[in-house]
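A single protein chain has been removed from this complex, and every other one stays in its place.
Moving on, here comes chain A:
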Amino acid sequence: MTLEVLYFAWLRERIGQPRERIDTAAETVRDLIADLSSRDDWHAAAFADLTAIRCAVDQQLADLDASLSGAREVAFFPPMTGG
């Protein structure tokens, strides 16, 4: 499966790019994080503390156990600070 993966705020800075297209066999968001973290030290460092990570699957907020079945875009970011 090919996914568009987006990063925002300090996750984007730690990973060093705003988005990347990846091939993965991950079935859930948590699997995807494990896959990304295994690729290099920057990803591993960015995902070191999962309590600081929020995500959206196809632009809808999702939890880490959300399925990636049929997903095209996954975004990772810190807790939001709008308003």
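Assume a contact is a pair of C-beta atoms (placed from the backbone, for glycine too) under 8 Å apart; a residue touches a chain by one contact, two chains touch by 3 or more; residues count from 1.
Just so we're on the same page, contacts and distances are computed from a predicted model.
S.K.: Using the UniProt record as the reference, specify the protein name of the hidden chain from among "Branched-chain amino acid ABC transporter permease", "FAD-binding protein", "Rieske 2Fe-2S domain-containing protein" or "Molybdopterin synthase catalytic subunit".
M.R.: "Molybdopterin synthase catalytic subunit"
S.K.: Mind listing the chain A residues that contact the chain we can't see here?
M.R.: Given the touch definition above, chain A has residues 6, 8-10, 56, 59-61, 75, 77-83 touching the missing chain.
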